[in-house]
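Just one protein chain is left out here, and the rest sit where they should.
Our next item is chain A:
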Amino acid sequence: MAGSNPNAKPMNLTLKVWRQPNRQAQGQIVEYHVKDISPDMSFLEMLDVLNEDLLHAGQDPVAFDHDCREGICGSCDLFINGRSHGPEKGTTTCQLHMRKFSDGDTITIEPWRANAFPVNKDLSVDRSAFDRIIQAGGYVSVNTGGAPDGNEIPIPKEIADRAFEAATCIGCGACVAACKNASAMLFVSAKVSQLALLPQGNVERKTRVENMVAQMDKEGFGACTNIGSCAAECPVGISLENIAILNREFLAAKATSNNLA
């Protein structure tokens, strides 16, 4: 079956892939060759081709995380040619298509590199540190039942839209991988901003930012030095402005904190 572009020519590529059997083992870059790659394939479909080849040859396929392949679940997390999710701006690995590469290219594929994201195997890393940061306060404490009518809390459209922009973070970790300090500030700031902007989040505003920042530090993420590569590489365009909001929220909370611990 032809692709959507009948003029596109299939490509042959050299892949340099990080292989590491498990967390404890030493890893290394291994070179592979893939042939007849359609430009209409997604990057992960190209890796599917590699893995089918490897399996047929009796070799261990490359482990990588992926699921929805629509750019929304945040599972896929490849560091391609030195960039989070590869060369295309505003795109997750699963939505990156091979038409962004050329016949004969060599592509280097690594896992996210950060102390807080240890490797499970090959290209799959453990991002549970993000979950623990949310558990530290990334929620509104409201039990099921007893919520007031949805229209009882009018929220100006402009505020709702800004909260939505912050809420679109998919938790993939590209920001951490892109940062030379492996800082998680953009991720944390997105959730802090969303809930700080909305009236629902107001009650726990101070403790939330204090606890989430404390957990972030505990997980071993680096400090933010305002380089901005996180926002530049974020596949869903989370704005650097959120980090400014986080800093302001944090300062305000610390200056007036009720949290004596």
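As a convention for this text, contacts are C-beta pairs under 8 Å (C-beta built on N, C-alpha and C of every residue); 3 or more make two chains touch, one makes a residue touch a chain; residues count from 1.
The rule is short, and it goes like this: contacts and distances are computed from a predicted model.
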item: Among "Ferredoxin", "Fumarate reductase/succinate dehydrogenase flavoprotein subunit", "Zinc transport system ATP-binding protein" or "Ser or Arg-related nuclear matrix protein", the UniProt name of the subunit that does not appear here; value: "Fumarate reductase/succinate dehydrogenase flavoprotein subunit"
item: Of A:141, A:226 or A:256, the residue in touch with the unshown chain; value: A:141
item: Interface with the unshown chain - residue positions in chain A; value: 1-6, 21-22, 38, 40-42, 44-45, 48-49, 51-52, 55-56, 58-61, 63, 65-75, 90-91, 95, 97, 99, 120-121, 124, 126-128, 130-131, 134-136, 138-145, 147-151, 153-157, 160, 163-164, 167-168, 170-171, 194-195, 198, 200-201
